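Every protein chain except one is present and positioned as in the full complex.
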Amino acid sequence: MSALIELAGVTKVFHEGQHNALVALCDVDLALEAGRITVLQGPSGSGKSTLLSVLGCLARPTSGRVRVAGEVVSNLPEAFLADVRRRTFGFVFQQFHLIGGLSARTNVMLPAYPTGRTHSEIARRAAELLGQLGLEKLTDARVEWLSGGEQQRVAIARALINDPRVVIADEPTANLDSALSAEFLGILAGLRDEGRTVIMSSHDPRVCEAAVVDRVVRLLDGKVEA
Amino acid sequence: MRAWINRQSLLVDYTLSALARHGGRNLGLFVVYSGIVFVLASTMLFTDALRREARLLLAHSPEVLLQKLKAGRHAYLTREDLESLGQVRGVSRVEGRRWGYFYDPVAGANYTLMAPGVDPPDRGRIDVGDGVARARGLAVGDTLSLRSAAGGLFVLVVGRVFSAESSLVAADLVLMHPTDWEAFFQLPGDVFTDAAFTVDNPQEVRNVARKIGERLPEARVILREELLRTYASLFDWREGILLALAGIAAAAFAILAWNKASGLSADERREIGILKAIGWDTRAVLTMKMWEGALISGGAFAVGFLAAWVHVFHLEAALIVPVLEGWSVLYPRFVLTPAVDAVSLLTLGLLTVLPYTLATLVPAWRAAVTDPDQMMRGTE
Partner (left out) sequence: MIFQKSVLALLFASAAGALGALAAGPHALAVWRHWDLETGRARQLRLERRSSLVSTGMSLLLVVQAVTLLLFVFNADRMASQFVGAMCAVGTLQVDGFGFPALIARIAVFFGSGIWLAMNAVDGRCRDYPLTRPKSLLLLALIPLLALACGLELAYFRGLRPEVITSCCGSLFSSGSPAVTGDLAAWPVERAMPVTFVVLGGAACLSAWVARHGRGGLALGMAGLLAFVVALAGVVAFVSLYVYEDPRHHCPFCLLKAEYGYRGYAFYVALFAATAAALGAGALAPFAGRGRSPASAARLQSATRALGGVALGGFLLVLLMTAWQITASGLTLFPHG
């Protein structure tokens, strides 16, 4: 069976052609199967976040080829890359990155704004997702009033609003205590059981060794360790 | 198409909420913007209305006017002159007109005293334009005493005050009986200040005017179309100066807008970064920013234009009259008929909305191309 996401010879150079050029990813070959929870592990600066943004269509590789569901995306211009990204990926960031001053529901709805769906359709789906994550009472609360754990669940709901096949999480447990981390892993397991693929980065050994994790990929200095 | 509409409406939705959250920053800009639109729109509405007024006025004036000159100075026409001029081919009617200027020291203003050929007021009575009425506090039935240049005192009863609705120029008019007029200016009964000609065939006006000029070589012939043109260019010129000044203000404003738009707050920058990271593309952010510009400029345009409308048509353009109208000592209290045409609106839009949009485009684009992966970078 072919992989959901395939990287072949992917290199990412920052500040290319300048004196401070930095090779963040070097000739990475990687295949990620659908329906699994994969963890990227590696020390700080090893390129985990960079790899997540390349395979999540947030950034284009400097060279090499990225395929998502069989489709080459590494040569897509930004507008279409964003389109693939919206349809395929949902993101959960370490800092949650919610927009203050807006309600939880509006925050969840935002990724769907450019898709052309109607407001009521998106709002309904957002309420549904917040309900599933146990936040039905807080849909209209402004996000800055929520606790850290609640904020993260809002961020997860937001990642799911466009019904993505893949959920990408960068260091999702770094800001959580161990109880919340365990809860978070439980939610991820639920997502996997719905048939979604989960890819996350972490240098937390408790996460890498957790029972729900299917696969761990180790990174060092921009290279994947065998 | 449906999807496009949904998308735009959601982007507008977001823009409105963003303006509500960070709008304070734009408030000063909005005020300056509305102010510029106000000045430009006031100028345009006012001069447009004046032009229209002058056109209406001149529409009733004769096609050709003749003033007799002697040694280069104004001289009176005699009845024989009129009879001879009436024989010019193409002229269907000649009318000798009698009028003169009078400086009224009480009001400190100039009046035009006129003895109409048809339907004049009775002896001892006058009809006055409402500028005169206002300057001397006159109502129908009041008396107006004028001391003529020769020293005689004339006490005249106001029979009628004509409304300012009709025109700008009639405000300083005083109509009187021909005999009163002759006595006031101490002129004989058969002299005329100038002659008005009616020409039936508009194509022939120029030719007729030339022939009239040949009859009385030492005379000045004035064509209505030339008057129209003079009025038009007079207004145009003054309007142009004001507009050029406003244009400089607009340029300064564009710089201000650029500055404001580039100086995104840290919060806004972060918001845009988040939007990009969660799936918005450059185009969506750019569109959102353009909507923001459109809402600001549309709002400022509407506010400025409405204020200008009220200013010009309800407050008598009090703020710009001193600049635009320099030829009359007696400020007529005139009520301009409210009107606006598409060209003026389009012009105003080109001169205000376009510079603003262009000035904010580059900063908006800078914000829109924020790297979406920046949100992945540890501490942001």
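Assorted remarks:
Which chain is which? They are A and B, in the order written, and residues in each are numbered from 1.
Everything below uses one rule, namely that a residue touches a chain if its C-beta (ideal position, glycine included) is under 8 Å from a C-beta of that chain, and two chains touch if they have at least 3 such contacts.
Every value quoted in this text rests on a predicted model; they were computed, and no experiment measured them.
Here the missing chain is touched by one residue of B:Met44, B:Leu156, B:Met176 or B:Leu275, and it is B:Met44. Among A:Leu7, A:Val28, A:Leu51 or A:Leu76, the one in contact with the hidden chain is A:Leu76.
Residues of subunit B in contact with the chain left out of this view: 44, 225-226, 228-229, 232-233, 236-237, 239-241, 243-244, 247, 282-283, 286, 290, 343-344, 346-348, 350-351, 354-355, 357-358, 361-362, 365, 368-369. If you put the missing chain back, the residues of subunit A touching it would be 13, 15-17, 60-63, 74-80.
Just so it is clear, only the chains that are shown with their structure count from here on.
For the pair subunit A and subunit B, the distance between C-alpha centroids works out to 62 Å. Residue ranges of subunit B in contact with subunit A, taken from their complex: 2-4, 6-7, 9-11, 13-14, 17, 21, 267, 270-271, 273-275, 277-284, 371-373, 375-380. Of all residues in subunit A, those touching subunit B in their complex are 49-50, 52-53, 58-59, 78-79, 81-83, 85-86, 91, 93-95, 97-102, 106, 110-111, 113-119, 122, 158-159, 162, 170.
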